[in-house]
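Shown below is the structure under consideration.
Heads up, one of the protein chains got dropped from this complex, but the rest are sitting where they should.
Here is chain A:
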Amino acid sequence: MVAHLLKLRLLVLKNTLLRSPWQLVAVIFGGVYGLGLLASGGAGLFFLSRAPVDLIRTVTVLGGSILVLGWILIPLLASGIDVTLAPDKLRTFPIPLNQLLLGLFVSGVLGVPGIMTLLLSLATIGTWWQYPLLALAAMACAVVAAATCVVGSRMVVSLATVFFSGRRFREVIGLVALVLLLLSGPIIGTLTTGFGTASFSTLASYAEVLSWTPLGAVWAVPAELAAGNGITAGAKFLIAVATLVAATLLWRHNLAAVLVTPPHSTNRHTGAGARAGKLGLFARMPGTPAGAVAARCLTYWMRDPRYGRQLTSLLIAPALMVFYSILFDSTNFLIAIGPFLALTLSLAIFSDVSYDSTAFAAHLASGIRGIDDRRGRIVAISVFAVPITLLSVIVPIAFAGTWALLPAILGLSIGLLLSGFGLSSVTSATIVMPVPAPGENPFASRPGGGFSAMVSTFATWGILSLLVLPEIALLVTQLITGQLFWGWLALLVGIALGIVFLRLGVRRGGVRLDVRGADLFESLQRQR
């Protein structure tokens, strides 16, 4: 059964790759990248064998913790994990739970990231090659560590799936956001201090703390043994094994729940409160085609977990900037929050039509003009994007007291937001992005989807940065000359150019939709 599941997984992968050569390219790129990481990591671990035990422990614990954390967080925050063997699709087959668990586990290990992780973990043997017993311990720990990575990521995904099917998703989103905020500081801190300012003792104390947590315990065991701390080593190994067991049990529990949960098993709240007469936003927005699109999009921004996930990504930039400003004791970083949020928000509708999926047929069949479609979508996001942008520009500047920068930063942010809306209006009428289908787990992704999405995203960012070049130039001029005049000019240019690009983008995107709507729809259909 396990071999069968594995075969299925590889077959699905093969067929997906054959269907789209770009995904093959993506997988090859991923493989090459992984090999590079593996080679450098392995070499590093081998050379570490000459280092003092303290240093070895600090490096392996920190690196290992990041690895485990990556496995847990990446499926939640970015696409990339391959869910071709989504357990809910195996629901109808009589597969014993434990065998299914094992099958999913093995197919998880035998993916590109799984193999890389296993090999990299095993490379810690190289660190201890002079001491055969320690090398043996390192090998055992490496296996436990790699297993924890895979099981941990599956557990997190299954947790998300269970929560999602209960539509208690907003809480989960909130939770993820909170975890992100809490963790992004220390992680970035560890990384930046590692390369720069902080002393080795700071890192060592981070490592000491982490080595008592599920994330880092397993990586510290060989070093503790080498230092002669047998009891500590035993305790940490116990923590590691307990982590693996707990994660496995939790995963098994969730998997069992998923297997008996039919799709859309949500509480069907028909009956009271489900009567007609509650139009929600449709009663508030103008009764025009564009107004209807705006109402629908805004409803989706509030109700659809996939949009919720997009909104959580808004938190990353402010968290980073707050952290940097603490780290370097400078409020300048806070000022960047406004432009960053404007950038993220303006490109948030960049794959709007892809999120519609084939429901876009409603637009296509109704004969709505493309320009109304574009307008509606922009109005919807503007409802929250404009206040957020303004606040995130003004509040940090007020906090830092650098009022002289306000006009220029405001100009840049407005320019980014409006030009980005214009640009998104064209791209979302042109490109179909690989996004999770409606009702699908918002964390689901397609293999290689990450790559093609990345290419178009970077291209869009590149174009957008060209569009706001005048604002950037004026901001820089003000910073160099210190003359406020340039700042005001930046504000003026930001608003004027932003409006021009917005109008241009909406018009071009609208025409594009009128002319090529059916072709876009065909791509949407092919995606499902």
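By definition in this document, a contact is a pair of C-beta atoms (placed from the backbone, for glycine too) under 8 Å apart; a residue touches a chain by one contact, two chains touch by 3 or more; residues count from 1.
Definition applied: contacts and distances are computed from a predicted model.
**Student:** One chain isn't displayed here; going by UniProt, is it "histidine kinase", "ABC-2 type transport system ATP-binding protein", "3-isopropylmalate dehydratase small subunit" or "Electron transfer flavoprotein subunit beta"?
**Tutor:** "ABC-2 type transport system ATP-binding protein"
**Student:** Among A:A233, A:V293, A:A319 or A:L502, single out the residue that touches the unshown chain.
**Tutor:** Touches the omitted chain: A:V293.
**Student:** Looking at the whole complex, which of A:A359, A:L391, A:L466 or A:L479 touches the chain that is not displayed?
**Tutor:** Considering the complete complex, A:A359 is the one touching the chain left out.
**Student:** Could you pull out which residues of chain A are in touch with the chain that's been left out?
**Tutor:** 264, 266, 268-271, 273-280, 282, 287-289, 291-293, 295-296, 299-300, 303-304, 356-359, 361-369, 437-439, 514, 517-519, 521-522
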